[in-house]
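Note that one protein chain is taken out, while the other chains of the complex remain in position.
Think of it as A, B and C in the order they're written, each chain with its own count starting at 1.
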Amino acid sequence: MVKLFGQRVPLPALIGLLIIVANLLAAAFAPWIAPFPEADVVGDAWAEADATYWLGLDNLGRDIFSRLLYGARMSIGLSLLITVLSFTIGVIGGFTAAIGKGWIDAALSRFVDLILAMPTLIFAFVVLSVMGTDLAVLVVTLACLDSVKVFRLARALAVNIGALEYVEVARVRGEGLWWVITREILPNALAPLIAEFGLRFTFAFLFVAALSFLGLGVQPPAADWGSMVRDYRDVIALDSPAPFYPAGAIALLTIGVNFVVDWLLALHARGYGEGA
Amino acid sequence: MTERTKGDLVLDVSQLRIEVRTDAGPGPVLVDDVSFTLRRGEVLGLIGESGAGKSTIGLAVLGYTRANCFITGGSLRFHGRDIRTMSAAERRALRGPGVAYIAQSAAASFNPAHTILQQVCEIPIQQGLLSPAAARSRAIGLFRELDLPNPEQFGDRYPHQVSGGQLQRAMAAMAMAARPDILIFDEPTTALDVTTQVEVLASFRKLIREHGTSAIYITHDLAVVAQIADEIMVLRQGRMVEHGTADAILHHPQQDYTRRLVAERFEAHGHHAQDSGALLELRHVVASYASLLRVVNDVSLRIQRGDTLAVVGESGSGKSSLARVIMGLLPREAGDIRFRDEMLASRLKDRTREQLRRVQMIYQSPDVALNPNQTLLQIIGRPVQFYFRRSRAEVRARVLELLAMMDLPADYIDRKPGALSGGQKQRVGIARALAAEPDLIICDEVTSALDQLVGEEILKLLKRLQEELGIAYLFITHDLGTVKRIANKVAVMLKGEMVDGGETEAVFAPPYHPYTQLLLSSVPEMRSDWLDGVLAGRAG
Amino acid sequence: ATEDAHAAETPRRGGTMRLGIGGGSTTDSLDPATWNDSVGTTGGFAFFEPLIETGAGNAAQPGLAASWEAKPGATEWVFNLQKGVTFHNGKTFTADDAVYSINLHRGKTKSGAAGVFSAIMDVKKTGDNQITISLKAADGEFPAVLTDYHCRMVPEGTTDFTKPVGTGAFTVAGYQPGVRVHGTRNPNYWRKDRGFLDAFDLTVINDSTARLNALMSGQVDTINRVDAKVANLIKAKKGYELVVSPGGWHTVVSLMQDKGAMFENHDLRLAMKYGIDREQVVKTLMGGYGSVGFDHPIPRGDANFNTALKPIAHDPDKAKFHLKKSGFAGTVTIQSSDAAFNGAVDMATLFQGNLAKAGLKVDVKKEPADGFWSNVWLKGACVVSYWAGRTTATQMLDVGYGPGAPWNESHYQNPKFTALLNAARAELDAGKRKSILFEAQALMSDDVAALIPAFRNSLDAHNGKVGGLVPASLSDMDNSAITVRGWMKA
Partner (left out) sequence: MLRLVMLRLAFGAMTVLAASVLIFAGTELLPGDLATAILQNSATPENVAEMRAQLGLDRPAPVRYAEWISHAAQGDLGISLSNQHPVAEELAPRLRNSFFLAAFAACVSVPLAVLLGLLAAIYQNSWYDRAVNFITLLTISVPEYLVGYLLVKYLSVRWGLFPSLANVAPENTLLERLDLTFLPMLTLVLVVVAHMMRMTRASVLNIMASPYIEMAFLKGLTKSRVVVRHAFPNALAPIISVIALNLAYLIVGVVVVEAVFVYPGLGQLLVDAVAKHDLPVVQACGLIFACVFILLNLLADIMAILSNPRLRRAR
């Protein structure tokens, strides 16, 4: 039985953790692990897998395995960046709305409703068409779009927790807003926020992949899993396994993250488990 | 179903043992070596402190255990058949027609999505006992028996549309719908206020007597069980302490624990403060929530140093709201509040830090009043640091001092609230209030979430602190017994207004204010004929 | 599956041909002036006809103009029109219609032909069935200009193209822009040697994988723009045929040659010419279905192609030498977009790798598809684009590299080249023109401010039921005339 921080870790969560760690390692050490540089043409296009090219070569004759490793770096890094940014914006906004109440809450909530009323993919599509597909633009756009969803969760959590008496105690003591948010509310909202973080992270992943399909994703020659799937899709008809490597990588990481999230959610839910 | 003659053995529980087992391995033993029998028409009272395993036993009789709990020993024979060996289908058939359950909180136990009638008729219809029409007419009959208003239409309402007391009775109707042999009452009146409790209790007793049903009545209030039970079993930490007839337990308790339980009820201690000038004074205070009804209407009162002012009244009468007005959480619309001869601002944020420090509050539910993510050092130390700007070491020393004052071990300082019992948590709440070195502490139902003995300990502690530190209390409660024992002044509230008030002796001595009298007469007394007396008195 | 076998077959009348064509948009319309891609032409050619057609080897062939001749000096051309041809609405085709139709593409117009037609000074009716066109400058190959795919004959006064009327083999039975073009036989069609089908049903399929899938699952009979990656698969598959048309379609990297711009430096241009690997482009991007370019836009199939010219071999050392000589130390940014063509970004990426070996630092900037043609092309210093072939070599050189030509991407300017171009344009003798053009090609190969790395073949595919789909010299689908010239086998 494996334990982590004094908690017993169920098998799926363990698998999930292993997947995540493996991916993070791959992303961190891609330049050292990868047998070839990510953009170098090392042979014929669509060469089959062999001892040197473990997964074969891609549409330009670049090593698929190496690109997969570099892709981990780009995809994970990008999604992480998007998610971290969207959480920063969303949580600060949500907490401010919940605690500020009154017109701040009303204004922020209505604005968020408005953004939520816009189809995300279309919105991103138009914005990126206008602003260009610079990585920074991509990250900021997606993070902003994502942050409205985080805002809703954060606000709901803060409203619930804010109604609890220990928060009232702090307010009655005369504590400032910053203390109330960082010391009383945030630590208690962390578990659901982390779970949400996992989910949003995987959505960011798929979202970047969908944008890549429309030609607005990551710029070449950088590799990211989403655009790799797109670049390799034509050879599905040829029974080539190439598109399944990046697609599999996306699926694996998504599943890994979800396993861990499920476990975190279960941990969090335990407190409410006892009935009547 | 067997023929209904009084005296048949309906349930025979012997050497019951229930344990917790999780994936991580075996857990604590919840119930150990408990045996009792139940005959037709007999009522067994199960009594014990919170966590004693009362509910666990009651549920086991239904063949039900909560998640991770398992019956690991003994037998439960219902008409001779062991519930433990029944198949899942047999067990389902047992629930409803065999054994039925009435839970503590009807509000939580009724499904908000269906009407009451749908839920009452569900058992007989689903078990295939009655046609929908027959089930409906039986339900209406039960509503009538239980004195519910408009029995014909009552069932068409949703749970949120009826009052708590009515809902509790509706649950009894639901349990009775399939004419069970055994009814399990799991603290069915604890959530009700005293005046309602009397009526509900009377309905239950009538029901049991008229239908000749056997019952297990779970409670932690001896006075309640005295009105209804033939036999009483006292439990502690999953084990039986004492078992005997109601009279024997009430009047000749054998075990020390039982004796203490019984004794608490009769104890009373008064207290007088010397007049030393007003600490807090309210004059014609008015407040309401968001322009809805006035929850505090023209309340005036006065607290002196060393006073304990008890605010009593039924649920929803505005007691907590009054406390919030004093704290500044609910801004007042009119009236003055003076504290140490200074005017207190209406809003929290307009008060000085010093004013905030001098009035502290202790809450009803220690579970939500303590941040589960902070250690006791942080919880108790924060006011010290915040109000007095002490160094880290000084804060720690002060926290240790306070822990000692609360009779809490010093090594608890790094624990989080999750690792404490309810009573201990409440002590931490008190320590946190004391850390600010206040003049006045507002206690909002500080004992009602605790069981009797633990609550008593807390009261004693508060009293001791008052003697040592001269703090004044504003003590909110709906338990008149407590009031008599600890308060020297009383304010009686009804619908936001103060209807009666003054020195405790004066208020609780004739001539009574009519509402005060109603409250007083509703407090159960440890006489098995008390309920009859009250009902007779009210009828007359 | 040999391509020439089809020519021998006799066409059969009847049947419906289902086409899956890439290169359409929801913003398309049936107004010939707006056509800009394969769907517009493949659909439109079924309804409207030109005065002059492009035949095999880019030769000008009679269409609605039965014959023509140049007045001496080649600044005036006379065209004699077919007699007795009627429009779909029953009106007879006359010189008035021809004049009106040509003028639709002149002056203030959105027509894609406006550029080439700007050479026209005047169009006059010189008989019921004769028109005379006068030019601003002599042009020995003017009939080729009239083969421009935008220039279709419509009844005089036509302004509304939602209910199109032409003389073509089909009448419109359904039209949804970007979705579907549906035509049924025109019973009064004047030509007997074509128009075999009862109907055709064209579906717009822009996604290459979806297009292939539609052919494979039998939902369409023929598709254009087969992806080179899967071309061999189709070739090998029983019941399917691949049609390879070496044409004039070629890739370009423009190197802006403005005064003071970095590419004014001839050595830097040379460094890039030698530094890129053209073979690799043909092999990896075109799956071998193409040929290397010589940095001039004349395709191998053209009669005026300079056969003596040697290919520019990939030579990193030579590139390094020229780079050093140029003294250039900065970074070249190649702007590219898949809006240019599928694989444009990949090509830039390949060059990035190639040139790194020669010591030249290159950034690839992927431009958004939206606005690429309006904001990047013709504006950026180093932009990837493409050119479709033109009917004549002179015309090609003129539009792409002529001094002052609006689409001269790299602002190429060389007095020697300008002189050669002017001479070729005015020349009526084919032999002399050829030798002038040879010289122009050789000059470009060394000097032009553009890389023309490769020519791509267009690849069409069809199932066994389609007849008459032959390799064409200009564009895919038998120069977009498949509905008119093809047929369905029994």
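A few notes on this one:
Here is the rule we use: contacts are C-beta pairs under 8 Å (C-beta built on N, C-alpha and C of every residue); 3 or more make two chains touch, one makes a residue touch a chain.
Model, not experiment: these values are computed from the prediction.
Taking every chain of the complex into account, the omitted one touches A, B, C. Within the complete assembly, C:Ile205 is the residue of C:Met153, C:Ile205 or C:Met396 that touches the hidden chain.
When you scan C:Gly73, C:Gly127, C:Gly218 or C:Gly464 for touch with the missing chain, the hit is C:Gly218. From the set A:Val172, A:Ala209, A:Ala223 or A:Leu264, the residue in touch with the chain omitted from the display is A:Ala209, counting the whole complex.
One chain is missing from the display, and on subunit B it is touched by residues 59, 62, 64, 66, 91-97, 100-101, 103, 105, 108-114, 122-123, 126-127, 158, 160-161, 174.
For subunit C, the list of residues touching the undisplayed chain reads 20, 25-29, 31, 34, 108-110, 114-115, 162, 174, 176-180, 182, 203-207, 209-210, 213-214, 216-220, 339, 369-371, 374-375, 406.
The chain not shown here touches subunit A at positions 110, 113-114, 116-122, 125-126, 129-130, 202, 206, 209-210, 213-214, 226, 229-230, 233, 236-237, 243, 247, 250-251, 253-255, 258, 269, 272-273, 275-276.
Assume only the chains that are shown with their structure count from here on.
Centrality by Cα centroid goes to chain A. Between subunit A and subunit B the centroid-to-centroid distance comes to 46 Å (mean Cα coordinates, whole Å). Subunit B and subunit C have centres, each the mean of its CA atoms, that are 88 Å apart. Chain geometry summary: the mean Cα position of subunit A and that of subunit C are 45 Å apart.
For subunit C, the set of residues that touch two or more other chains is empty.
For subunit A, no residue reaches two or more other chains under the stated contact definition. Looking at the complex, you find that subunit C touches subunit A at residues 208-209, 212-213, 216, 227, 229-230, 233, 280, 283-285, 287, 337-339, 345-346, 348-350, 352-353, 364-371.
Against subunit A, in their complex, subunit B makes its touches with residues 23-24, 55, 66-67, 103-105, 108-109, 186, 327-329, 348, 351, 353, 356, 361, 363, 365, 368-374, 382-383, 386-387, 432, 436. Touching subunit B in their complex are the following residues of subunit A: 1, 8, 10, 164-166, 168-169, 171-175, 183-184, 187-188, 273-276.
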